[in-house]
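Heads up, one of the protein chains got dropped from this complex, but the rest are sitting where they should.
To keep things simple, chains are lettered A, B and C as they appear, and every chain counts its residues starting from 1.
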Amino acid sequence: MNNSSEKQNWRKRIVSWVDGDREPKDQTLFVMERRQPRFPRPSEEEREKREKSHLKKFFNWYPIAATIICVSLIGILMAAALSMPTFGQADNPINNEVSEHYLEHGEEETGSANAVTAMILSYRGFDTLGESCVLFLAVVSVMMLLLRDEKNTDEHDLQKMRSEDIIAEEHHDIILKQAARFLVPCIFLFAIYVLLNGETSPGGGFSGGTILGAGLILFSSAYGPGNMRMILTYETYSAVRTFGLVLYITLYGAYIFIGANNLPNYLEGMTLLIDLAVGLVVACTVYGFYAMFARGEI
Amino acid sequence: MIILEYFLLAGIIMCAAAAPLCKRLLSMVIVYMAFSLLMAVLWSLLQSPDLAITEAAVGAGVTSILFFLTLKKIHALKGTRDE
Amino acid sequence: MRPFVENFPFFCIFLAILAGVLSAVIPKGRIAYQMTLCVSGIIAVLSALVLDYVFRNDLSFTYTMGRFIAPYGNAIKCGPLQALLAMAFSAVVAMSLMGGRRDLFHDVLPEKQRFYFTMVNLLEAGLLSLVYTNDVFTGYVFIEISTITACALVMAKDTGTNLIATIRYLFMSLLGSSLFLVGLTFLNSITGYLLMPSLSEAVQKVAASGEYQVPLTVAVGLIMAGLGIKSAMFPFHLWLPDAHGGATTASSAILSGLVLKGYIVLMMTLMIRVFTLDLMVEMGVTNVILIFGLLGMVFGSLGAIREYHVKRMLAYSSVAQIGYIFMGLGLGTTAGVVASCFHILVHACCKPLLFCCAGRLSAVSGHHRSLKNLRGSAYRDVGAGIGFTVGALSMIGIPLFGGFVSKLYFASASLPTNQTALTLFTIALSTVLNALYYVPALLAIWLKPSAEDEAAVLADATPDQLSFDRSFTTAATILTLAIFVLGIFYHPITSVIEAGVRLI
Partner (left out) sequence: MLETVLQNRFAVTAVILFGIGFTNLLLQQNLLKKVVGFNIMDSAVFLLLASLGYIEGGIAPIVGDRGFDPLYINPIPSGLVLTGIVVSVSITAFSLALIQRIYRHYGTIELRELLERAKKEED
């Protein structure tokens, strides 16, 4: 009888220790019991007050620590910047045989006269692939956040959006529409020019794609989402985006495989195709950002 | 040419310092746009036209549009239909 | 013509990227889940073949990405260590997904599940590239990929606190990657190379000549600080508990087990392949890393002791374990690096196991998280209870479990250095502290609660959650076995790691 009650007591002690409910009375039983209770049970107000004071303390020392870090970082960086190789000298360490090689052999090895394009699409193409993945990831994560679902949209929002659409339908923005009628074809033309001409002049996939996306944005904001959906539904949008990226990845993968295994070069002149694929991806990304931010749907 | 460079560098530093100090978020975004445009000019001075095009299209264009749309969503634009 | 097996690392990276792109257009989350598991499995098998090839021939090879040889084009480099880590990482991704499967489909909205798997696949691609890369700028790009995907994994649960944790995590990571990029810029300005072998030569030349000493030091410091911030080195760990503790189970497992390790592996590669350990010791960088590692071991555990939310406790424990890894790197010897690599493997198995089991235990307790409400939950799912016990014992460092072996290696690595006493003392202290929070947690889940408490907890649980979870049990069994394998048959693994560090 006595034994069992002692056992009960023992059990209770462990339970209270595990929960950290309160200080055990007898401190000789467990050495570890001496530590602070891990589960203090203050009253509601007390707890809130403590949380507040904790946060307050954090906000009090945080600016001081941050300022110290900033000032010391600026000091360190300034010291490094002042002892760097002098700006604009031709014999700086950075102007080594790599850049010479790009400038001298870039055109014959990759077929593009613009050394920057040659570098980002052929020599260091893996970085560019990663960059396209970053764009794709950004648009997917924005969709994860803003694509309409039950968590981020309610009836009220939908109603507001509908009434806004109606207002926009009724009040034609005549200047915007007329300007867009003239500008959109020009922008598209310019985008295609930049896209196709990236090999011999500044530009290429990234700039061209952005301009193309800007044209889409202008069209969408001038003629409304209804007209936009006639040329670009969600399905076409994701199909085009996936097509662009998959084309890019397969082409570039084949290119790497051929190059690394020293096979004969079957992919002469694929820089143009890759450029086009990159342009598609970028245009889709830019338009996707706009559509998600403005309406939460394509 | 070098005078222009100094002006641009000073302007960029001023824009960068001013942007986050603006009370209104809208003015902050506009100053940031100016910062991006100055950056684009600077890059064409540094003989990198690729960068200038991309910065003008991406930094001053797309980023600003995204900022404006965000401002609209968080009701920081005065005079829109939200208010 | 190179042997065909040398193409496999490149296949792995591209397979993961392709799977990520395709899973964004798969209409059903479950199909995307199956595909992700398959892809991870294929990658693990391919990496195992590569590992067999490189270890048997005792070589490491450089694979040019394209026709252009170094230093003109991108390249990846693969040795035994890289292949081993790639294999372990992809296997653990699959296990984490399986272990957190039910929570995942419960927490993430059905129409967004495919996006979640896009993120997982691309995160895997990012991790593989961080492991394999032989080019610092490629490292930067894939760091950014890992950042975005990791943030997306945190926010996938989509509650208010999650969003705030995500934005804090995002800003902290951006700080880290910006510092890394500034460091790269300074390094590039004084050397002019981006590929690691040529960069290494140029760095040695600069260090020997004495010119540009200041930019070199600043560059090294910034690169290490940037990667340290991203891998939650001690003073920069404040974002971690919220981000890892609040996410859905599979995300927490992947983030704690793998993402932090990806950055550390890159840091280790840079330390050995580019700057060389001798130069690091000479510049004093290793001592700084050692001190932060030791502080992290103690303060991470102290943070965990104060927590009563089981997932946040595990997140703080990650800070402590990261401290162990940094301590190994900070010893500045090859033995220390080997111990760190072994601990990376151990922690990559233990933490996902612990997170998955904690997720499962809280699922059978009606999604209550605090230890008090988890009382007796081990009896409701014995598999999860056993898994949690094994993971916790391994973290404490009981013999036969993986954690013990890595502590043994850390201790023996510290013997020939100058910091033996300090290191050994901190290891002992940290072990005691680990026991102080894992033992109560174990007691909590194995002690029977009083009947009314149990009824109150069970009122929140649906029968659906209480039913047997097959995919979880499979994952937990495999991870438990992996811990025992690491704890008992450790010798072949360490010999692979030793060969890998030699050939890095």
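We take it that a contact is a pair of C-beta atoms (placed from the backbone, for glycine too) under 8 Å apart; a residue touches a chain by one contact, two chains touch by 3 or more.
Since this is a predicted model, take the numbers as computed values, not measurements.
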Which displayed chains the unshown chain touches: A, B, C
Omitted-chain contact residue, chosen from C:153, C:182 or C:199: C:182
Residues of subunit B (touch criterion as defined above) contacting the omitted chain: 5-6, 9, 12-13, 16-17, 19-20, 25, 28-29, 32, 35-36, 39, 42-43, 46-51, 54-55, 58-59, 62-63, 66-67, 70-71, 73-74
Touch list for subunit A against the chain that is not drawn: 47-48, 51-52, 55, 59, 63, 66-67, 69-70, 73-74, 77-78, 81-82, 84, 86-90, 92, 94-95, 98-99, 102-103, 106-107, 113-116, 118-120, 124, 127-128, 131, 134-135, 137-139, 141-142, 145-146, 152, 200-202, 206, 282, 285, 289, 292-293
In subunit C, positions touching the absent partner: 137, 141, 144, 147-148, 151, 155, 160-161, 163-167, 170-171, 174-175, 178, 181-182, 185, 188-189, 194
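Throughout what follows, only the chains that are shown with their structure count from here on.
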Centroid distance [mean C-alpha coordinates] between subunit C and subunit A, Å: 22
Complex interface listing, subunit B residues touching subunit A: 48-50, 52-54, 57-58, 61-62, 65-66, 69-70, 73, 81
Of all residues in subunit A, those that touch subunit B in their complex: 114, 116-117, 164, 167, 194, 202-204, 206-207, 210-211, 213-214, 217, 286, 289-290, 293-294
Touch list for subunit C against partner subunit A, complex: 1-2, 7, 10, 14, 17-18, 20-22, 24-25, 63-68, 71-74, 109, 111-112, 115-116, 118-119, 122, 125, 129, 135, 137-138, 141-142, 144-145, 148-149, 151-152, 155-156, 158, 182, 186, 188-193, 202, 212, 214-215, 218-219, 221, 305-306, 308, 371-372, 375, 436-437, 440, 443-444, 447
